[in-house]
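The structure's right below; bear with me while I get my questions together.
Here the complex is missing a single protein chain, while all its other protein chains stay put.
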Amino acid sequence: MADNAKQTSADDFTPIAGADRAKLDDEKIATPSLTFLQDSWRRLRKNKAAMIALVLLIILFILAFFSFIFETHNPNATNPNLANLPPKIPGIDINGFNGTIEQSGERINAYAQAHAGNHFYILGTDYLGRDLFSRILYGTRISLEIALIASFFDLAFGVVYGITSGWIGGRVDTLMQRIIEIMLSIPNLVVMVLLILVLKPGMTAIILSIAITSWINMARLVRAQTLELKNQEFILAARTLGESSWKIAFKHLLPNLSSVIIINLMFTIPTAIFFEAFLSYIGIGISAPQASLGTLINDGQKNFQFLPYQMWYPAIVLSVLMIAFNILGDGLRDALDPKSRE
Amino acid sequence: MKINSLAKLGGVVLVTGLILAGCGSKSSQSKKQEINWSTPAAISTMDTSKMIDLYSAQVANGTNEGLLRMAKNNKANPGVAKSYSVSKDGLTWTFNLRHSKWNNGDPVTAKDFVFSWQRTVKPKTASQYAYIFANIKNAAKINAGKMSPSKLGVKAEGNYKFVVTLNKAQSYFKYMVTQPEFFPQNSKTVSKYGNDYATNSTKNSYNGPFILKGWNGTNDTWKLVKNTKYWNAKDVKVKTINFQAVKTPSTGLNSFNSNKLDYTTLSGTLAANNKKNKAYTVFPQASTSYLEFNQKKIKALRNVNIRKAMALAIDKKQMVNKVMQGGDITPKGFVPASMAKHNGKDFASQAYVKAGTDYDLKEAKALFAKGLKQEGKKSLSLSLLGSDDDDSKRSSEFIQSQLEKLPGLKITVQSIPFKSKLSRSESQQFDLVTSAWIADYPDPSNFLDLMTSNNSYNDGKWSNKQYDALIKKSESTDANNETARWNDMVAAEKILMQDQGIVPLYQQGQAALVRSSVKGVQAFTTSPQYDFSKAYVK
Partner (left out) sequence: MAKYLGKRIFYIILTLFIVTTITFFLMKLMPGTPLTNQAKLTPTQIHQIYKQYGLDKPVWQQYLVYLGGVIHGNFGTSFQFSNQPVSYLISSRLGPSLIIGGQGMVLGVLAGLIVGAVGAIKANTWVDTSATIISILFISIPSFVLAVLLQYYLGLKLRLFPIADWGGFMYTVLPTLALAASPLAETARFMRTEMVDVLSSDYIELAKAKGLNKVGIIYHHALRNSLIPVVTIIGPLAVNIMTGSMVVENIFSIPGIGEQFVKSILTNDYPTIMGLTIVYSAMLCVVLLITDIVYGLIDPRIRINK
């Protein structure tokens, strides 16, 4: 075999024809070169639960932000004669969806009692006869807006702050930590309450106060992780090889921080929604007649014993939202974590 | 007394229909003569000179007693005073006190009343309710720091005769002395504890049917225990009343259903869903919730057509039945129905002006268009101020939706804490505001005084000379002539309603669940609203 090789002539080396060129890659034993993001997306797609969560979230976002298309009634139109009607979907005769409700031990047709005629509300009405379905869509939007803005601040500010503090170290770190420590030493709810009292209750006040308080945890965790990573071999190696600090931060630190960042981000969203709901609960949140999931749950829980649907539906939407965010967060973490790369 | 609608607290009329029906309440409990009562707020102080809220006043009415004691059907029964007499000109009231004792054994004397009243009026005490003494001779001057407290028109003639001199005749003074601000104070106890006086249950003296126990100044539970030194202790049957401050009505309802409470208040949907419950009871109140127009700040609101249009656009019947859903009733006017009677006729019926409380959207639209034209405006944008408790929020949202049915009217709702609302109302920082007033004593003047031009509670600054003149007449020339005074007041109320100075929204009533085994709790439509001295458990 080896001897024969010497006998090859120039003719043996004909250039590959155009059609055959494509087959060249067949010989390669390598995955296609993917960017970090492409690679993560590929792995995320494999995670069924995360994909379901993503689809759910997309649906919820569309429903919420285009609620004016889907809502069956004006979310703020009152009709006290049709107040507190249970859910009714025409054609479905299952308790809970047929417009009947338990009252002092017996089931009565609430729609007939209220002379509702042809009106029907698929998730029922609230204490002023407003359509609960439309209000939930509307409320979801408000809650999402608040949560997204809070998360944006969390990311934009918290991560940069954390990396800077941990990476530079020394006096800068000490100073930055002192600032964080002072902010952390006031429970953020108290900060929010104080801010809202000064700014007067309303959407802007809530967003501002959540924004001001939400980035701290992220910054702290990112810093802790940075400190830990800073002394690890691969960072030291990169340093020794003379990589610039910025490059190290983005290329080496950030991917390794992603799990912490994403987990924490996934905590921020429910936390932000929770705080909004909480502020509404104690009476300084979103003001009437606006609604958020928080105010809806609040209104509903007062009558939970008699009109359970008024709390259950907004609570379910809120929980689905949260669960979806959480599962997607988990999926993203697995996908983004360099250590789990195949 | 300005009230928060959250602060609605009913007395208890034990409706006669509610006999024995008992939903399985244990008989062993019944024998214990123990009642579990709920209240929406903790006691803020037990110092009667500093009391400003209903709930503290209610507790004080159990633990202490004034010259007279409020009883059913607007009666002022003998209390510490066995009897009293009024001079012909109505200015001098003489009370003959009985020999009764404080719980520490000291006798209750006329000097205790003199001490207490002087203490409340003198500026140093900084009593926020001192103005209620204004009709007592020299009180205003003392209160302003211009005269010595000893000059107050009260006198102890010996230990058991107490003489009061008034500025003007005041037929309802007998009701005023049933109120906590007029209770006696034990001077020894007050000086012993100084600044700490009445800041907890032990640093106080009691002369009423019960003694306060277990109140540490800030807690949410306390007890009224029978006072064996009370002069009428033999008639006090109940041994203990456990009070529990319940923060949310649904928690109260749950506690009631598990037999931890014998009384809990309801509103809104909770009330609607309990209407068939045998324990469901409504306690009417001499209290009106009403809408005020800021006529000082907003020029358009000085237009009577616009005011009338807004009044007619609000469906009060729907508001009461479908929105508030509790014990509230549709209003007849500003002065609540069944509060004051003269010659068997109810004030509110006599002064009834249909247009003032009616609902007619068509007429409202026409009037509103007319009003806007007169003002040269195309539209009007107003904010509606209300407090931030559930009931107020609900009523604000409802009023908003009703008023916005008037073409060209835009309403934004602002809900803020009760106290902030109060201070903003008083300083005219609002366009529209919902207010509520509960009578301190069952006399129409208690309401009508509010709407005189210079009254500080006339938040909207509605002003009508004829009205002012009638009220003044009722307090001066006609003060000692029952019928003339009554007619003045009826005429005044009619003017108020015809001019739509305010819009009455509903007359408040407290819906509650009361355990059927609890009997004999007396309820009044005015403060202090209920009295346990004759209560018992069967």
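We call the chains A and B, going by the order they appear; numbering starts again at 1 in every chain.
By definition in this document, contacts are C-beta pairs under 8 Å (C-beta built on N, C-alpha and C of every residue); 3 or more make two chains touch, one makes a residue touch a chain.
From a predicted model like this one, the values you see are computed outputs, not experimental measurements.
Novice: Out of A:89, A:193 or A:254, which touches the unshown chain?
Specialist: A:193
Novice: For the chain left out of this view, which of B:165, B:240 or B:254 touches it?
Specialist: Of the listed residues, the one touching the omitted chain is B:254.
Novice: Please identify, in ascending order, the residues of chain B that touch the omitted chain?
Specialist: These residues touch the chain not displayed: 44-45, 47, 50, 52, 123-124, 126-131, 140, 143-145, 195-199, 216-221, 244-248, 250-251, 254-255, 257-258, 260, 388, 417-420, 422-423, 426, 456-457.
Novice: Spell out, residue by residue, where the missing chain touches chain A.
Specialist: Chain A touches the missing chain through residues 178, 181-182, 184-190, 193-194, 197-198, 217, 220-221, 224, 227-228, 231, 259, 263, 267, 270, 274-275, 277-278, 281-284, 294, 297-298, 301, 304-305, 311, 315, 318-319, 321-323, 326-327, 330, 333, 339.
Heads up, the rule we're going with is that only the chains that are shown with their structure count from here on.
Novice: Considering the complex alone, what residue numbers of chain B touch chain A?
Specialist: 248-250, 253-254, 268-270, 272-273, 276-277, 318-319, 322-323, 388-390, 393-394, 396-398, 400-401, 413-417
Novice: Contact residues on chain A for chain B in the complex?
Specialist: Contact set of chain A toward chain B: 76-78, 80-81, 83-84, 103-104, 127-129, 201, 283-284, 287-289, 301-307.
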